[in-house]
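One structure follows; several queries about it will come next.
A single protein chain has been omitted; all remaining protein chains appear in their positions.
Labels run A, B and C following the written order; every chain starts at residue 1.
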Amino acid sequence: MRRVFALLISLGLILFFVNSLSILPEYGNVELSKVSNAYINKSVNGNNEKVKFGESKDLEDGAANVVTSIVVDYRSFDTLGEVTVLFTSALGVGLILHGFKRKTYGRLPNFILRVSVGILLPLILLFGVYVFVHGHLTPGGGFPGGTIIAAGILLLYLSNEEFDLSKTSKFVESYAGSLYIVVGLVGLAIGGVFLINFLPTGVVGDLFSAGIVPIVYILIGFKVGAELSGVIADLYREG
Amino acid sequence: MVYYISFILIGIGIYGILTQKNLFKFLVSLTIIDTAINIFIISLGYIEGKDVPIYSKYTPVANFVDPLPQALVLTAIVIGVGTLALGASLLVRVYEKYETLEVEEIAVKEARK
Amino acid sequence: MITVGYFLIAFGAFFYFLGGLGILRMPDVYNRLQAGTKATTLGSFSVILGVGLVNLDYLPKALVIIAFIALTNPVGSSVLARASYLKGIKPTDKTKVDEYKGGDEK
Partner (left out) sequence: MTIATIFVGILMIISAIYAIEAKKMLDSFISLSLLSLLSVFLFVIMKAPDVAITEASVGAGLTTAVLILALRRIGGDEE
């Protein structure tokens, strides 16, 4: 009986959604909004020139990846809030699972795993760092890079019975978060707006371009990696 | 097309929350709804025949899909795993108190007190 | 070069098919693991190398990805097999020799 009512309720919900499709644009035929056009042409303040890869320079924001320039430059304050939400949830996990000792299982991990982690872990960490250093040129950025680093830490937990995350992760996390706000405050002092892009932005497509965008993304990468590794470490504790 | 996929996935998630009795299944249903809504938001920005919103040597001038929904979803995914970890840790504490995760048994144990 | 690339992609797809067939047909966990890992390792190599040959810009990245798969795939298979052995899952009756008995306690 319960299943029948649940099925009816969800079917009604799906019907409601399908009926309200008429107010949405047709799939694949969306019009670019004015705001999106301004973000793509990097001209929020009104100088309308088309951007060309490898030639345009000294724009408002020199990142070749438009999604990165939205996340870290135009809507950076929003990202600061999201990072705070992530910090709060990691803090909640740490408070709820208040453990001190690392849980052990009393047997040696797999020999093949132990040996191969010695080869794989530096490569995984290197790949994570590559993803967030090149966040303004290629797909990727601080959020996936930090997640990859946390996955490397998980591999270390699986392969080593004694490894326990020390206070270093909390140190890295708190300093990366504070430096993000410090970068914003320097922008406030120089340009008059919180988190303004105050460095020269360079040529679109160079590694050293886009002003504060790579700096902020590197900080976000460290912060997300430390937080998610902290979550994994909390789940491994007992107490 | 993708609209219908995300609607049906949302419906499945609601059905799971209404019928299942284990608390872990609630988390699984919420994650399914999360994924479905991400797919829906991304599909609102897709334009047929246009390209990935990155200036590169293959697309030197702008011929892009809408980058704004992608920027919104990018952070939402990572927030999703954070809240999921918070929910999972709450479930661990619930299990330590009641020694079960079935909703009805928890209600019985609560009523007996 | 492009023809060779497409041929390699088809070859890899065939090995993927064999891997899926092996997972359906094999009797127990260990045989399935072997079918699912060995066949798909070769399939992945062929498909990725084929993509690298079709578009030569991707070739260095494809080689790096092949190196990563060669490092990770056997490790994952070995860890899964050991975990299921220690959990106490029995192999089929047709398996005669159990060389892992006693394990790595020594």
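The rule we apply is simple: a contact is a pair of C-beta atoms (placed from the backbone, for glycine too) under 8 Å apart; a residue touches a chain by one contact, two chains touch by 3 or more.
What you are looking at is a predicted structure, and each value in this text was computed from that prediction instead of being measured.
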Which of the displayed chains are touched by the chain that has been omitted? A, B
Per the whole complex, from A:V67, A:V83 or A:L165 the residue touching the absent chain is A:V67
Those residues of chain A which, in the complete complex, touch the missing chain: 65, 67-68, 131, 139-141, 143-144, 147-148, 150-151, 154, 228, 231-232, 235-236, 238
It is residues of chain B that touch the chain not shown, namely 1-2, 4-5, 8-9, 12-13, 15-16, 19-20, 22, 24-25, 27-29, 31-32, 35, 38-39, 42-43, 45-46, 50-54, 65, 70, 73-74, 77-78, 80-81, 84-85, 88-89, 91-92, 95-96, 101
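By definition in this document, only the chains that are shown with their structure count from here on.
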Graph class of chain-chain contacts, one of line, ring, star, complete, other: line
By Cα centroid distance, the chain farthest from chain B is C
What is the distance, in whole Å, between the centres of chain A and chain B, each centre taken as the mean of its C-alpha atoms? 17
Rounded Å distance, chain B centre to chain C centre (Cα mean): 31
Which stretch or stretches of chain A touch chain C in the complex? 108, 110-113, 116, 119-120, 123
In the complex with chain A, residue positions of chain B that touch it: 1-4, 7-8, 10-12, 14-15, 18-19, 43-48, 52-57, 59-62, 64, 66-68, 70-71, 74-75, 77-79, 81-83, 85-86, 88-90, 92-93
The answer for chain C against chain A in the complex is residues 68, 71-72, 74-75, 78-79, 82, 104
